[in-house]
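Apart from one protein chain that is not included, each protein chain of the complex appears where it belongs.
The letters A and B name the chains in turn, as written, and every chain counts its residues from 1.
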Amino acid sequence: MIELRNIKRQFGQTTVLEDISLTVENGSFTTLLGASGSGKSTTLRIIAGLDTPTSGSVMINGQDVTQAPAAARNIAMVFQSYALYPHMDVRGNITLPLAMRNMNRLERAPLLNKLLPSARQKAQNHQEQVESIARMLEIEHLLARKPSQLSGGQKQRVAMGRALVRDPVAFLLDEPLSNLDAKLRGQMRGELIDLHKRTGKTFIYVTHDQAEAMSMSDQIAIFMHGVIVQKGTPHDLYERPATKEVAAFIGDHPINFIECSVEGNVVRGPLGIFVLDEAVSCQNVVIGVRPEVMELSSETAVNGKVERVEYFGSKATASLSLSNGQMIQVVLEDTSTLPETGSACGLSFELSRAHVFDAQTGLRLDVKVAACVQDAAAE
Amino acid sequence: MATVTTPMLPRRVHNALTDLALVGPATLAMLCLIFVPAVLVAVLSFTDYQFGAKAFNWIGLENYVELFTDRTGKRAVFNTLYYAAIVIPCSMILSLLVAMGVHQVASWNKTCANIFRTSFFLPVAATLVAMATVWEMLLHPTLGLVNIVLDMIGIGGERWLSDRKLVLTTLAAIGVWETVGYNMVLFLAGLASIPRHLYEAAEIDGADRGWERFWTVTWPMLGPTTLFVMVITATRSFRVFETVATLTKGGPAFASDTLVYAMYREGFIYFKAGYASAITMVFFIFVFALTMLKVVVAERKVHYR
Partner (left out) sequence: MNARTYTSRALTVFFLTIGAAILLLPFFWMVSLSLKTPEEIFSPELTFFPGSFYFDNYIKAFQQVPLHRFLLNGVMVCGGILFFQMMFAVPCAYALAQRQFAGRTIVFGMVLAGLLVPYHVTAVPIFLGLAQLQLLNTYAALVLPFVASVFGIFLFRQFMATLPPDLIDAARVDGLSEMAIVWRIAFPAAWPAATTFAIFSIVAHWNDLFWPMIVISDADLATPPQGILFFRDEESGSDVGPLMAAATVVTTPLVLLFLIAQRWFIQGVTMSGIKG
C-alpha cells in the first residue's frame, strides 16, 4: 500500500502541491488525472523518490520512505519520453535495472565479472528473465537494436519491459501513451489493462486524458491547481462529480450547464421550472446535464432550435440553441431519423441524472431534481 | 522481501555529500593547480625570489621596471608583438583564401574537398618540435632545399635562422604554416553557416561576379568569425615557444627572444623566479585582454543569431 500524507511541495514561492493525501491499495490501478501544471506529475515524482516534498510524508507498505532516494525504493517507472539509454541496445536497457538490484559492485564490474561464477550465474538468470519479458511484449526480435533504430511504439514496449523485468512495489507510468498515434494508443491501452490483470501489481498512472483514466482505472484522483479535488472510482466521478470543474472534465461529451435561479426548492431556468427534492439555501444554481442523458422529445413543449447535427455512425450529436441563446448538446442514440437543421424541438432529460451545483462556489449540492413542473415554452 | 532500504541519512545531507563527491575533487584540483598558482605568480612578481633561496625581499615593481627598460626584456616584448604582427594577418588571409577554395570545391566534389582539408590541417596535429627540426633542414644555409631552389632560380639564399634581421620573420613563417589549417577549419565553419539564399538574393540584386559576392555577402557575414579567428591566432602567437626553443634558443643575440621563452630562460635556467613571474604576468595580461575581447565578440555573435 502506498500512502501520501499531507504532501506539500513548494518551488521557491510557488506552491505546486497543497496538502495532497492519497491511498493506493496494493494491486490497484490508480490514475492521477489533471491538466498540465495541475501537480499530478510532481506527485508521481514524489512517489518515485525523484522529488522530495516540502512537508508531509510518503509511506510504502507502512514504512516512511520520504527521505529515501529513488534508487532505494523498489519502484519502476515508465517515462513519457521513454528515456531509453541511447548507448545500450534493447537487451542492455532491460537488463540494467536487474543488474543494479541483484548484483553487488564486484559482480557488476566490467570484465572482472566474467571471472566470477556468481556473476555468471546471475547474468544467465537475468538473460532468461529479459527474454521472457521480451516474449511477453513481443519485442524479442528487437533485443539487439539500439533505441535510435526503434519506432515510437517499439520504444514504448522496451520502456515497459525495463519496468516489468524486476519485481517492483509499484509501476509508475507518466503519460506513457501520449507520444503514440491514436490507433496505437487504443491498442496499448488494452494491453496495459491486460498487463495489470496479469501481473496483479500496483499501477499508478498519470494522464491528462480523461478517457484513458476512465477506461483503465480502479481509482482516479483528479488534480486541479495543486490539490486533489476529487478521488473515487470512474463511476463515482461520472455520476457524482464533486464540482462543476470535475463534471466538465469527465465525460466524452462536454456537459451542458444551465444557469437557474432558485427559491426554496423551486428552480427556474431556460429549460423550464423544476422542483428539487430538498430546499437549498443559495440563490442561484447550475444544473449540469450530460448530452448523453438528454433527448429530443416531441412530448414536451418546443424550447430549442436545431443548429447543427453531426453524424458519427453509431451515434449523432445535435446542437440546439435555447431561447436565451445558450447552446445545448444532445447525444442521439437512435440515428435512423435525424432532426432537420433549423427545425424546432422539445428537450427532455433524465431528471435523476442531472447534477446540481452552487453557482457561486461550483460545489455539488446534495439534492436531486424531483420533477419538471413546467417547460419553458409553456411559460 | 524488504521493499525499501532504509536511508541512513536525511535526504539533504545525502544529496550534499553526493554533490561534494562529484564536484569536490575537480574543484579542489582547480584551486590548487590554477587559481592559487595564478595568485602566487602575481605575488612572486613583486619579489626578488630565486629558486632554492631561503628568503626573498619585496621589491615592488622593480621586476616590471627591469622588463620594460632592460634591453633584453624590451626585446622579448617587442619580438613577441612583431611575431604576432606577422602571423596574424598572414595566417588569416591565407586561411580565408584556403577556406573559400575548399568550400567552393566542396560544393561539387566532397571527397576532393576532404582531401584538401586534411592536407591543410595536418600541421596542426603534427609534433611541432619534430617538424621544427625538419624546417631546420629545409632552411639549412648550404644543404637546405629552400636555398638550393632559390639558387636554381637565381636568387641568392639567406641564412634564415642565424641572420639577426631575418630570424624572427622565418619563425613567423613557420608559425603561419602551423596555424593556417586551424584557422581554415574555423573559417569553413563560418562559411558553412552562411545561408545559401543570401547568395541567391545577391545574385538577383546584380552581384553575380565572385568578388562582388564576396564583398556583399561573404565578408560581412564572416565578420564575427573573422574577429574570433583573429583573437585565437593572436593568443596562439603570444605563446610561441616550441620553434624558438628548438631552432634558435632566442638567438642570435636575443633577436628571436619571445615572452614565453624569456620566462623559461629566466625562471628555469637562471632560476630567477621573481623576474620570471613578472614576465608571466605581462604575458598573462596580453592573453587575458585578448580573451576578454573574444568573450565580448562571442557574446555579440550570439546576439546576431
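The definition used in the following text is that a contact is a pair of C-beta atoms (placed from the backbone, for glycine too) under 8 Å apart; a residue touches a chain by one contact, two chains touch by 3 or more.
All of these numbers come straight from a predicted model, not from anything done at the bench.
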| item | value |
| --- | --- |
| Chains on display which the left-out chain touches in the complete complex | A, B |
| Of A:L17, A:L32, A:I46 or A:A76, the residue in touch with the unshown chain | A:A76 |
| Absent-chain contact - pick from B:I155, B:A189 or B:A253 | B:A189 |
| Touching residue (missing chain; options B:V13, B:A38, B:A85 or B:A253) | B:A38 |
| Sole residue of B:A16, B:A201 or B:A253 that reaches the chain not shown, by the stated touch rule | B:A16 |
| Hidden partner interface residues of chain A, rising order | 45, 48-50, 69-71, 75-77, 79-81, 83-88, 96-97, 100-101, 162, 172 |
| On chain B, residues whose C-beta touches the chain left out of the figure | 15-16, 18-19, 21-23, 25-27, 29-38, 40-41, 44, 51, 94, 98, 101-102, 104-105, 108, 112, 116-131, 133-135, 137-138, 143, 145, 148-149, 152, 177, 180-182, 185-186, 189, 210, 228, 231-232, 235-236, 239, 241-242, 245-246, 260, 263-264, 267-268, 273, 276-277, 280, 283-284, 287-288, 291-292, 294, 298 |
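By our rule, only the chains that are shown with their structure count from here on.
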| item | value |
| --- | --- |
| Inter-centroid spacing, chain B versus chain A (mean Cα positions, whole Å) | 60 |
| Chain B residues touching chain A - in the complex, by the definition given at the top | 1, 3-7, 9-11, 14 |
| Parts of chain A lying in touch with chain B, wherever the complex brings them together | 52, 60-61, 63, 65-69, 72-74, 167, 169 |
